[in-house]
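Left out: one protein chain. Kept in place: all the others.
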Amino acid sequence: MDFFKRKFPILVVFVVGLLMIIAYYVPHKPFNQFEGGASMWYMIIRSFALVLAFTSLIRSHYLKIREGKLGWGYSLVMFLALIVTTVFGVLPYGKNNLFGTRSGTIYMWIFDYVNTPAAATVFSLLAFYIASAAYRAFRVRTIDATIMLIIAIIVMIGRVPWGEMFSEFMTSKISHHLVFIRLDRLTSFLLNYPTVAARRAVYIGIALATVSTSLRVILGVERTYMGSDE
Amino acid sequence: MKQYQHLYQHLLCACVLCWVFIMMPGMGGCPKDIEIIPPTDFKTMDTPSDAGGTLLLTWSRMPYDSPEIKYIIYRSESRDGPTTEVERLASDKNFASQMTQYFGFSRKNRNTHAYKVQPIWKMKTVGRRGTDGMWQESQERDYSVMTYFRIGVTDGKAIVMSPTVPSGVPVANWFRQDRANGLIILVAMFLFLIYYISMAQRNPNMFLRKIPGIDAVDEAVGRATEMGKPILYSTGYYDITELSTICSVNILAHVAKKVAQYDSRLIVPSKWPVAMTVCQEVVREAYINAGRPDAFNPNDIYFIAGEQYSYTIGVDSIMVRERPAANFFLGTFAAEALILAETGASTGAIQISGTDSIYQIPFFVVACDYCLIGEELYAASAYLARNPRLVGSLKSQDAGKLLLFLAFIIGTIMVTLGAFYPESEIFQVIRNFLTVR
Amino acid sequence: MSHYSPLATTIGIWIAVGLTIAIYSFLYKDNPFYKLAEHLYIGVSTGYLIVIAWTDSIESLLVEPLLHPRSSESYLIIIPGFLGLLMFTRYFKKAAWLSRIPLAFLIGYGAGLAAPPTIQAYLIRHAGITIAPIFNPKQFALNPMSSLFGILSIGFFTTLIYFVQTDRYTDWGFGRRLFIILGTVLSTVLFFIFAVYYPHRSLWAFIEAFYILLLLVGVITVLFYFFYSIEHKKSLKGVAKTGIIYLMVYFGTSFGYTVMARLSLAIGRMRFIVDDWLKKSTIQQWIIAIPVIIVITIILLWQENASRTAQKSE
Partner (left out) sequence: MNIKVINKFLSIDRRIIYVLVAVVILIPIIKPLNLPVQVTKEVLGVYNEIDKLPPGSKILVAFDYEPASTPEMDPMAKAVIRHCFRNHLKVIGISWLEQGRGNAQNVLSFITDEFQRQGRPLKYGEDYAYMGFKAGESAMIMALVHDFKGACIRDYLGNDVYTMPILKGIGSLGDFPYLAVLHDDSMINSWITYGHEIVGIKIGALCTAIMAPGIYANLSAGQLTGIVGGLKGGSEYEKLLGYRGLATNGMDSQTLVHFLIIIFILIGNFAYLAKERNLRKERLR
């Protein structure tokens, strides 16, 4: 029994992982079919796991409602939204254009007028946060921070009309020899060389780490995620 | 002074002469009428490294190749049977040197035309569900038959046919040759890993340099305990199948151990069901190991929302309402990175972040107290656990980096020399090895 | 969005605007309207996820092949269905270990899927394009300008290396420090003047060489910064420091550049409020909407109050 509890899952990881790696290098049957089949299995298992999430969500909000905790009414709203969306989406498409997931149904209406604007709004909060983060963090505390600050300002000015006008003015009106402070050229130089070099190195580092972590997981060296023996 | 002037004139003359010699071949490019003859050396071959769907046609580069002259490919089911036109190809394109995934990097490929072609397929009828949800029948490929190819050349007026009729049927191959370089690197990494793990087990105190962000983990947990406030931990955008999430769970195991010892509260809002259950397991184990299994509260590790932005505002609300004293954002993050980090900063929490998503690193660096950049996230669990096997895997990464340094420097020197000898192939070896074919 | 009736569209726009404003109000402070929007959005998005899982996975991948099997292989799909069911053994303490088998499948799939393509797409691709010939002999010609330029760029690099190599420049005499700093500044300035100014072919060769070296140095030093086995001491500290400078430039450019892209989202939302709602809404709509908003406000305030008193009485 201990074998099945502890060793068998590690064996499954090993076999599945090895097969996935082989499938990448061998285009012949049956390995070439394995990749597509495994991704299908993966999607099915994940969909079942969603039920776990669903119960967790329901339980945490149900506890709030039952105990009348702070803000139980909001949990009620969440339940209502969840049930309405799910029911209208899962019911099969009929003639009345209400159920199902095609355009024009209630489900899509909810999606278009609740989900999409809410997501877009949360996303757009970034515009505000970027401003406050810049103000708070860009201080000339150290040499490194100063470099980052100056570069960020150069790039920001280099990308707007006034920055271009400034560059144009400096080169055409003041002196042609000031071409090296043209901010747009400086921006593209910074973007194309030092930035690319740093990004490339970070990518290579992450790739090496990914390969070694993946081998660690497949070989069973890494097994924290399996949890306790209990 | 005068003699030097003389020398300068000589040099100038030499330069002009050199320039003329260099430019000469380019000047002599006036078009000539070349007789159109059928292409020579017309052959078929099975496409290497594929599952058996296509064939390759190759023929020599001809002297009359130009944009006006076109090659026409025909195919048929028998040697003498009726042919159908497959494709018209401009004769100054479609060289084997452009298909490095099949032909490699040999310089001779520039003198060979190549074209990937479909054989004739026998079809079968299958049923499938259409986009409108209705069940319908459609045709699908069953198997390919022996296909015969012919080639013709045309200058827009007449077509000259080649007499050779090669044939072929595609077969599935057992190895992706174009990915051999990746396999070699994978095997090398495997060997490094095995070697360094055995080294680390013999000598557990191998040297690792300090990473400030990792040292701050314990400090943050301690501070939260002193203040009597909870700790927030987020494993990021992806489910447990992503390696960054697995690394994040490893760090969570360490944080949970400290939390269980200090008796503070750990909140793990989750975006994925499987990741949620794994986090529950890991935290429960930490509490059991600390000897206080009843202090574990599974309701603090819960699913809040499965979509990117609803998860974001869910975590934001926790930060604003529960006021955690330490926030951990470790894993892969997308656009929500700055939203989370700024909200956390506004509540005055100490924030430790780490991500491998290249676009979000700058935002975490700006908005958090400590940031694990890229691969440091993967290294963190080895640093925290000090497990010899994990330390060994870090050493294997370093070995890989060292090899890459050597490849960069030697490779650059070699290709620079190689630029002076364009016909020799030996100088390009390292670069060709490190090129995606 | 023309496939809804005008009434549905109008109601939808009002709801969308309400959600937008409620979420923006979070920027000021956590408040009842935000809480309402948050819970509504979480409920809808989770419902959306469940519907997607149902239609795209369970219905089309599991139920459909079992109802209309194409071949005997179609029945293999029962295995993942069974594995998925094993996930639920978590609710029973005795059988909880069974849920590790589907988990193991998922993790093995993820780990095996990640490694080989990462090598191909990130490691090999990024390493390969770093290796490039420094001089292109076709553009290489010796003239006074290019030699001057070559000396300048060599000077630039040596001063730069000298500058970052040592961390104890504070101990130097004033003259020496001035020399180093002025040398660096001067060669940088001269370099940029020449780089942009004299589009001579041989000069371009030098500029390209400079750019390629810049890339090569950057990749190696940043990669070195992440080296775990060696302490950044003595001359190695200079190398790691160069790497940090590259990283800082990368952070600065990424930040400055992204500001623009992120702003367009906020502009889009603001324009939605002004153009689609404020300018198009009629008085009749407002007459209906204002009482609805008042009712919602009253309910929210009552709810806040009630739950707060309940909290206190505990």
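Note that the chains take the letters A, B and C in the order they are written out, and that residue 1 is the start of every chain.
The criterion applied here is as follows: a residue touches a chain if its C-beta (ideal position, glycine included) is under 8 Å from a C-beta of that chain, and two chains touch if they have at least 3 such contacts.
Please read these numbers as outputs of a predicted model, since none were measured by experiment.
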item: Sole contact to the chain not displayed, among A:77, A:106 or A:134; value: A:134
item: Omitted-chain contact residue, chosen from C:68, C:233 or C:271; value: C:271
item: Identified contact with the non-displayed chain, of A:38, A:110, A:151 or A:191; value: A:191
item: Chain A, residues in touch with the chain not shown (by the definition above); value: 116, 119-120, 123, 127-128, 130-132, 134-136, 138-141, 149, 153, 156-157, 159-162, 164-165, 168, 188, 191-192
item: Residues of chain C (touch criterion as defined above) contacting the omitted chain; value: 1-2, 24, 27-28, 257-261, 263-268, 270-271, 274-275
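Assume only the chains that are shown with their structure count from here on.
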item: Chain centre separation in whole Å, for chain C relative to chain B (CA means); value: 17
item: Rounded Å distance, chain A centre to chain C centre (Cα mean); value: 8
item: Per-residue multi-chain contacts in chain B, two or more chains; value: 179, 182-183, 185-186, 239-241, 243, 246, 274, 277-278, 304-307, 309-310, 313, 361, 363, 366, 373-375, 379, 394, 397, 401, 404
item: Junction residues of chain C - those touching two or more other chains; value: 23, 26, 35, 38, 41-42, 45-46, 48-49, 90, 103, 106-107, 109, 111, 113-116, 119, 123, 127, 130, 216, 219-220, 223, 226, 247, 250-252, 254-255, 258
item: Residues of chain C that touch chain A when the two form their complex; value: 1, 3-4, 8, 11-13, 15-17, 19-20, 23-24, 26-27, 35-51, 53-58, 61-62, 76-77, 79-81, 83-85, 87-88, 90, 96-97, 100-109, 111-119, 122-123, 126-127, 129-130, 189, 192-193, 195-197, 211, 214-223, 226, 243-260, 262-263, 265-266, 268-269, 272, 299, 303-304, 307-308, 310-311
item: Contact footprint of chain B on chain C as seen in their complex; value: 23, 26, 30, 35, 38, 41-42, 45-46, 48-49, 60, 64, 68, 70, 90, 99, 103, 106-107, 109-111, 113-116, 119-121, 123-125, 127-128, 130-137, 141, 212, 216, 219-220, 223-224, 226-232, 247, 250-252, 254-255, 258
item: Contacting residues of chain B [partner chain C, same complex]; value: 15, 126-127, 129, 135, 179, 181-183, 185-186, 206-209, 239-243, 246, 274, 277-278, 304-307, 309-310, 313-314, 316-317, 320-321, 359, 361-363, 365-366, 373-376, 379, 394-395, 397-398, 401, 404-405, 407-409, 411-412, 415-416, 418-420, 430-431, 434-436
